[in-house]
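For this depiction, one protein chain was excluded, whereas all remaining protein chains were kept in their positions.
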Amino acid sequence: MSGNSIGKLFTVTTFGESHGLALGAIIDGCPPGLELTEADLQIDLDRRKPGTSRYTTQRREDDVVKILSGVFEGKTTGTSIGLLIENTDQRSKDYSKIMDRFRPMHADYSYEQKYGIRDYRGGGRSSARETAMRVAAGAVAKKYLAEYCGVQVRGYLSQLGPIKVEKVDWDIVETNPFFCPDESKIPEMEDFMQALRKSGDSIGARLTVVASGMPVGLGEPVFDRLDADVAHALMGINAVKGVEIGAGFDCVTAKGSEHRDELTPDGFTSNNAGGVLGGISSGQDLVASIALKPTSSILVPGNTINKDGEAVEVITTGRHDPCVGIRAVPIAEAMVAIVLMDHLLRDRGQNAGVHSATPIIPASS
Amino acid sequence: MSGNSIGKLFTVTTFGESHGLALGAIIDGCPPGLELTEADLQIDLDRRKPGTSRYTTQRREDDVVKILSGVFEGKTTGTSIGLLIENTDQRSKDYSKIMDRFRPMHADYSYEQKYGIRDYRGGGRSSARETAMRVAAGAVAKKYLAEYCGVQVRGYLSQLGPIKVEKVDWDIVETNPFFCPDESKIPEMEDFMQALRKSGDSIGARLTVVASGMPVGLGEPVFDRLDADVAHALMGINAVKGVEIGAGFDCVTAKGSEHRDELTPDGFTSNNAGGVLGGISSGQDLVASIALKPTSSILVPGNTINKDGEAVEVITTGRHDPCVGIRAVPIAEAMVAIVLMDHLLRDRGQNAGVHSATPIIPASS
Amino acid sequence: MSGNSIGKLFTVTTFGESHGLALGAIIDGCPPGLELTEADLQIDLDRRKPGTSRYTTQRREDDVVKILSGVFEGKTTGTSIGLLIENTDQRSKDYSKIMDRFRPMHADYSYEQKYGIRDYRGGGRSSARETAMRVAAGAVAKKYLAEYCGVQVRGYLSQLGPIKVEKVDWDIVETNPFFCPDESKIPEMEDFMQALRKSGDSIGARLTVVASGMPVGLGEPVFDRLDADVAHALMGINAVKGVEIGAGFDCVTAKGSEHRDELTPDGFTSNNAGGVLGGISSGQDLVASIALKPTSSILVPGNTINKDGEAVEVITTGRHDPCVGIRAVPIAEAMVAIVLMDHLLRDRGQNAGVHSATPIIPASS
Partner (left out) sequence: MSGNSIGKLFTVTTFGESHGLALGAIIDGCPPGLELTEADLQIDLDRRKPGTSRYTTQRREDDVVKILSGVFEGKTTGTSIGLLIENTDQRSKDYSKIMDRFRPMHADYSYEQKYGIRDYRGGGRSSARETAMRVAAGAVAKKYLAEYCGVQVRGYLSQLGPIKVEKVDWDIVETNPFFCPDESKIPEMEDFMQALRKSGDSIGARLTVVASGMPVGLGEPVFDRLDADVAHALMGINAVKGVEIGAGFDCVTAKGSEHRDELTPDGFTSNNAGGVLGGISSGQDLVASIALKPTSSILVPGNTINKDGEAVEVITTGRHDPCVGIRAVPIAEAMVAIVLMDHLLRDRGQNAGVHSATPIIPASS
């Protein structure tokens, strides 16, 4: 497992298992001079935290992050930033029922086959708990992007099972447990989740992340395109099965004459491209959407096998999260922010002082 | 533009502009001992080549590839493999009409703003011509995967505008110019394309790539997951706006009790996961789909601006490709093959001699 | 400072300042199945620890390392390994004398100019304290190399100022505070250090690291040669100013007819190459030597400037290490072990199952 790092110049490396001693991360490449305290990271960690509403898992994770290095007298020094969250919820449990069987749609089977050994307690490294560190590191990227570049990275729930949001009101997003931007849909979502919880089942979700205030020119063709790196970062989140940029899969049925975003002296006329042209940011809003599968840790019994290849039954008892997708909003924001931060530094490195800093046309979504 | 490489152990780096002297690639990390000739690469290059039917652009590109190094007496030596395709279609043209204006939905604007300079002839580096080298390099990966691991990487057109294929017959795919796997849909596609060509417009497409014969255990969590790297590689293809693994966006409306792939002693009962669990291959078929936007180089006039920010009109004359998506089938296969090859080597490096080589249950799609 | 990682497949990333809260490291890429406890790391940490004799600095650093992840039921799982050493020696000191002036031959000036900010307490990130984490990570590499490959990485002091060792007796190395392999030289070294300590001055040193039991075939030409990566790793240790492989600089005056190591059916006749041919290990012992400069933190006053560019005097008070080179033996071993481990995994990845495992001739030093 040599894949615990992301980013080339702004590099985040993480460690930690669900029920181990601690989770941690190293951010390597944060520019010096950024004002940074633990409170800056805690905001997003709290947004991700389960147990904040009755619609997400009731497991309590304190998720208190400590900055161990790289900050001196309140500012980043340019040295590597060490982050740590100690696991406080490590009660001794009886794992005898799951240690030898593979939960369907989980990583149990593939980890066992790849490594020949796995920490089965709560999913170990494959647990969504690992994403806490992504959120903490992403918060550093978000702060730098906001303060030094005027870029704001925000996300919302665009679809919960069959319920699609119809308008995006950013003021609503943080006022409800669903990160739903459409006030009129909230009651429907509440009812839907209530029924789901009763049935012991789970549902998928669709999230959208938007970066506004984008500079023109981020992205390194031909392989490390901005959209390709965003796709990599988002598909790497637990449970994600699809990624779209801009119009996404709707472009399959679109005609060129309708789909193309025309340029005018006042800006682009539309943003089907989602803010990326030829792998490079156009100055329009970067728009990415993801599909998250329903968790299979449900109260409905299912079939599986054990390590000896014998048929056995599996059932989740205790804590149960009917829609893991909801909690992923801050995670998706963090991943996009990390990618943007990395490309900002790469662009600076290669082009500083050479390319035009002033966009020819005003950015518009 | 420091992003012209892909892969960590099996690394492909490319260069070349649409109307420059040549395209080239270096494959660094191919294991020694693989039998390899130029003919092995030419097969896929010919599948990608435009001008092979009246449904794709009539531009003639010979795309004759030369192997300049890394092969000795018919076998790879383990040293870096240099590939070259000389551009034969470099006729002097009048570029005065496009050199100062930005074609909508193309990379013209973003390249100009990022670099302050761009090779405007035929799109320069941002031209789809660049993908010829991906196909050549991918052919090496495909050959190794087939001969040493029994993995076969194949793709097909799963949707052309509104026309969805309803069955996948691999024997049909290479017998028609659409890479369509459903014989019953071919006449409809022919009519659709004919009408489109007349109207001077273009259409999007959806492609699906399947890797069968997959070993269990490829993929490096948590960031370099197999699906994340596939998403990166596919989203980095020109015109791609969406990537799905397995059930993809359909999972948004799915319930956990329906969506989960159960395990039985005889194999998995379904493959909604698309062959990846927790970022690691499960031994099932790897299934990925992509959305390709309609090209905006169409005969219908459009609005844009020039370098001075003034409103101007743009129209494509001459060669015109009504559906760029079709030609992307060998490109998408190549990208998936490169990712699989890279992960095969990474897995070998880290786990060789340690993990169990024998899957507990038989693979099944 | 995006350079806190080393290794491509076996990757070590570190953080931590001399007087910060903690030092830490993440090892990404350790194969699963290795038995590992904190005691395995502590051995080398204790060898590096200052204050173990009167010949090194009297500063007390407990250097107790904790493994926070990546090990389950006593074995590595293939997931990233988090390591932590809390700094216990953080007494509040008066830094007013050094916070604004640059100690000569230290990193104070260059850090200040590069980052515009620096943690001046004890040298911050540029302190040799940072190397504790290298030693901890190197201990993991050493254990794997020993248990899975029969490779042993050991070092010794080959020269202390003017005193050159004349024979290498491995049994002596760990019995004296100098890591001196020549028993007859120890009294001379004791006298020399005693005089040096009295004068308040410091001295340089030369260390040699030997890896025995080497497999043939490690190293990736042409840039990531084994010797090049060893040079990178060793030159990156604080105070190192020179690196030699095998005969090193003696080859300048050597004739080809004398210098070449001939091959016979019984092995090589000599090892001027230091175990590397064309960047690839030959199966002979890998031999590397380094030069470490005398520390300039001495009791003899020196001239420097402050942040305003004004001339000021600097003098080290309190703890003083007359030869920093001595303590570097376990650090140099660790760095060589990390490089070997990385190349072992890279070689496996690329060549597994292809190349001949059996050396044609027996290895010999």
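The letters A, B and C name the chains in turn, as written, and every chain counts its residues from 1.
Keep this in mind: contacts are C-beta pairs under 8 Å (C-beta built on N, C-alpha and C of every residue); 3 or more make two chains touch, one makes a residue touch a chain.
Quick caveat, the model's predicted, so the values are computed rather than measured.
Student: For the chain left out of this view, which of C:245, C:286 or C:337 touches it?
Tutor: Spelled out, the listed residue whose C-beta touches the missing chain is C:245.
Student: Among B:5, B:257 or B:306, which residue is in touch with the absent chain?
Tutor: Selected residue, touching the omitted chain: B:5.
Student: Of the listed residues C:21, C:99, C:168 or C:305, which contacts the missing chain in the full complex?
Tutor: Only one listed residue reaches the unshown chain, and that is C:305.
Student: Touching the absent chain in the whole complex: find that residue among C:231, C:286, C:326 or C:344.
Tutor: Result: among the candidates, C:231 touches the missing chain.
Student: Residue-wise, where is chain B in contact with the chain that is not depicted?
Tutor: 1-5, 9-11, 13-17, 20-24, 26, 28-29, 32-33, 66, 68-70, 72, 75, 77-82, 84, 114-119, 124-125
Student: Touching residues of chain C against the unshown chain: what are they?
Tutor: 1-6, 14, 102, 104-116, 125-126, 130, 159, 161-162, 201-206, 216-217, 219-225, 227-236, 238, 241-257, 259-265, 269, 272-274, 276-283, 291-298, 300, 302-305, 307, 309-311, 346-347, 349-351, 354-356, 359-361
Student: In the complete complex, which positions of chain A touch the hidden chain?
Tutor: So the residues of chain A touching the unseen chain are 8-9, 29, 31-33, 78-79, 148, 221, 345-355.
The criterion applied here is as follows: only the chains that are shown with their structure count from here on.
Student: Please classify the inter-chain touch graph. Allowed labels: line, ring, star, complete, other.
Tutor: Graph shape here is complete: every pair of chains touches.
Student: Of all the chains shown, whose C-alpha centre falls nearest the centre of every protein C-alpha atom combined?
Tutor: A
Student: Where the centre means the average of the CA atoms, what chain is farthest from chain C?
Tutor: Farthest from chain C by mean C-alpha position: B.
Student: Any idea how many Å lie between the Cα centroids of chain A and chain B?
Tutor: 26
Student: Could you please state the distance in Å, as a whole number, between where the Cα atoms of chain B are centred and where those of chain C are centred?
Tutor: From the centre of chain B to the centre of chain C is 45 Å.
Student: Report, in whole Å, the distance between the mean C-alpha point of chain A and the mean C-alpha point of chain C.
Tutor: About 38 Å, centre to centre.
Student: Which positions in chain A touch two or more other chains at once?
Tutor: 1-5, 14, 114-116, 125
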